[in-house]
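I have a structure here, written as structure tokens, and I will follow up with some questions on it.
A single protein chain has been omitted; all remaining protein chains appear in their positions.
Moving on, here comes chain A:
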Amino acid sequence: MRPEAAAAGEPAAGPDVVIDVEGLTKSFGGRVVVDGLTMQVRKGLIYGFLGPNGSGKTTTIRMLCGLLTPDSGRGTCLGYDILTQSDEIKRHVGYMTQRFSLYGDLSIRENLEFVARVYGLPEPRRAAQEAIDRLGLANRAGQLAGNLSGGWKQRLALGACILPQPQLLLLDEPTAGVDPKARRDFWDEIHALAGEGLTVLVSTHYMDEAERCHEIAYIAYGELLAQGTAADVIAKAHLATWTVTGPDLAALSEALKKTPGVEMVTAFGASLHVSGRDSARLEAAVAPFRARGTQAWRRDEPTLEDAFIDLMSRSKDNFG
């Protein structure tokens, strides 16, 4: 929560706030998907949007760019009202859909030229060529977009998004199903764009990606549960964590899950993360297990993932 914006009490708060919405609510067929969401995103930030599947991330992004009309709530995107000025928003926002949504039966060049023409760029052919060069797609420009691999499709989609020089990028799980190398390249590109002053709102499931964002917001079942830098979010979770290594971890895990004071037991390959919200209670709960001496116990810092899993388990599931 940004105090200066909250104090102003006006959605259009200052020139450096790019997204400023409050109370956004949306339901589909009686099921509330986004519930009273309020958030602000400053210019030039990479803002990570995290949350489990079906938590309302896509719906929120669609409301921001005018693809969905909120049931209630208000706000601005780039200073334009999201309820009444979606035409202006569309002109200045690049939205990368979760599913590849360029034309599979058009070549890379044809897709980019199409985008350039729709946005009315002065020299669509040249703009497309520059995008092709920038993306390193020069020797694939004639290939049909539908035949590209996941990583290349994603590169092309990003290229099409930034072609009309938007001020804000909305990326909906852009790296789903993409290999680690391509993910890393993609994030380098995102950081380069943010360095040029572009604001990026990106939804993701990956913790390493969350840690590459300037700020993150955690949304579950339509509600915003945490917001801030990664360190803030971890600190606010107030978790105490132990890391356990050694034999018989599966049996230990089952036993720990039944122990009061232990909120979370997660296996990470050859180690277990054991967390609790009350440090002293956790200490007492694990003491008998430590005394056995079968495994090695070590006090550890909670990770962002620990914090998120904790948030998720605390929030109620409205599907149930």
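Operating definition for what follows: a contact is a pair of C-beta atoms (placed from the backbone, for glycine too) under 8 Å apart; a residue touches a chain by one contact, two chains touch by 3 or more; residues count from 1.
By our rule, contacts and distances are computed from a predicted model.
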Review point. According to its UniProt entry, is the unseen chain "Sarcosine oxidase subunit alpha family protein", "GntR family transcriptional regulator", "Putative copper-importing P-type ATPase A" or "ABC transporter permease"?
Key: "ABC transporter permease"
Practice item. Give the residue, chosen from A:Leu102, A:Ala217 or A:Val262, that touches the chain omitted from the document. Key: A:Leu102
Check your understanding: Which of these touches the unseen chain: A:Cys65, A:Ala230, A:Val244 or A:Leu282?
Key -> A:Cys65
Review point. Which residue, A:Arg74, A:Lys90 or A:Arg184, contacts the hidden chain when the whole complex is considered?
Key: A:Lys90
Exercise for review: List the residues of chain A that touch the chain left out of this view.
Suggested key: 62, 65-69, 87, 90-91, 93, 95, 97, 99-104, 115, 118-120
